[in-house]
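Following: one structure in structure tokens, then a few remarks.
Note that one protein chain is taken out, while the other chains of the complex remain in position.
This part shows chain A:
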Amino acid sequence: MADEANRQLFPTQPASHLLPPSRTAKTLSTTPESSYWRTFRSSTLPSNLHLPITSLAFSPSSPFPLAAASSTSIRLFSSLSSEPSFSTLSLPDLAYSPSFRCDGGLIAAGCETGLVRVFNTANSTSLRSLKAHSRASRVVKFPLLHQKLRLFSAGDDAQLVQWDVPSETPLLTVPGAHRDYIRAGAPSPVSDDVFATGSYDHTVKIWDARVDSGASSVLSINHGAPVESVLFLPSGGLLATAGGNTVKIWDVIAGGKAVHSVETHNKTVTGLTLAKVRDGETRLLSVSIDGYLKSFDFSRFKITHSMRYPAQLLSVAFSPTGTIRVVGTNNGVIYTGIKTKKDELEGETAQVRSDEFVWSVPEPMPVLRKNKRYFSRGQSEMPSEGDFVIKRREKVKLKEHDKLLRKFMHKDALVSVLKTKRTTSIIAVLEELVARKKLIKCVLNLDIDELGLFLLFISKNATLPGRARFLMDLAKRVLEIRAEDIESGGAELAVHVRNLRRMVVQEIQIQRSLLEIQGMISPLLAIAGK
């Protein structure tokens, strides 16, 4: 119980109610994951778009062009890593859900009118128009594996259609597949005939085109909120759904059992995608209109990283190479994060080292080291890995005014803190002087220059909301007890007093108008109360 030994020393600190809440992140997390994400150099795509980016998709084949749906067109950016150039695929109305074929040769997109158009990626010509939807076709997806001739689409008319693209004929039509708008869909990564749709009726349904007539879904899952995005995880056995501010993971093989629920976003989650990080590990990226992009490790069910963007996020995509992430916002800006080769290498090595650190059990160190270097190591010797480091007790860093206060040099402390012009520290020192009953004496002892400093502070801060009562009383008292010095003090002091006077007049005006507002509001409140 030797508590005296570590008895704390409290420096004169500004009371916390005077400080605005800090907006900066307290500490940068230093997990290997976050350092990996930090190797991405972020920028924005020069696209001149102003309408929301509703959907983003990367082509599965080199050079991995990016398709972004915004306004009535699909922007097709050629490779992002070098200087990006784009071509435009236009649609008759608002464009939705661009989707690349598995070889990247074709791209399909939906439209507000219900039309689904298929374009040639290479020369941006429209090849086919698929008409079946009566309202906006929000979901258009090519299968992921080998099937090149079919795609499925769904839309606000709650209809699900599987198309044979060359002949423009629907192979499978499910009218009323859901009881509300279908806004999400995903093909299975293990079978070309299986796909999932998510709807605003809170359900996610899994369909199999091989099932005869296909009129009923294979599986139906209730997400509990309007579903904004659906995604199969790489195994095909797990399904991620986003709706409301939750992301849920379901086990499809086990018949739709909920595996995990992630509730880290504050607002509606709008997009999901898979991201390949080092060593073939995969993360689930989710974006939300609260402006956060979160990386979720679905093997450990842990959020590993989160990034904040200054806008509402609607869509997200991650390049198959694992080097580019793009995020679409509601104001047309596309944020990109591009990993440079050098960074990648560094990240890789860092990853290897950190893995070693985490997973390998450190070998017991031999206690006796016989080499000369060990015994002749100097003061600047860095601790090697595995050494147990005993930290020296951190020294309390005292500011100038704290040092002076400890020596009971009260006036000097006041002057030194006044010179810093840091309002919160000045108030803290003033309050400490009150606690020591030395404030009036200090004020009396200030010479003309120091009095000028003091009046400058007072004239600026006397109406500071937190401590106005104290500071206004203090101002009054100072003017009373130093009246003669102020009169004879010259022009500078006169200026401060004039400023103070102006501030008092302003404050009186503010108070008056506040009273007026109160007078206006209180009858309203009284009526509302009844």
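Here, a contact is a pair of C-beta atoms (placed from the backbone, for glycine too) under 8 Å apart; a residue touches a chain by one contact, two chains touch by 3 or more; residues count from 1.
Throughout what follows, contacts and distances are computed from a predicted model.
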item	value
Protein name, per the UniProt record, of whichever chain is missing from view ("General transcription factor IIH subunit 1", "Alkyl transferase", "AP-3 complex subunit beta" or "WD repeat-containing protein 75 isoform X2")	"WD repeat-containing protein 75 isoform X2"
Contact with the hidden chain (one of A:Arg210, A:Lys407, A:Arg477 or A:Arg502)	A:Arg477
Options A:Leu145, A:Val190, A:Ile253 or A:Ala435, residue touching the unrepresented chain	A:Ala435
Positions on chain A where the hidden chain makes contact	1-5, 7-10, 13, 15-17, 263-264, 302-303, 430-431, 433-440, 466, 469-470, 473-474, 477
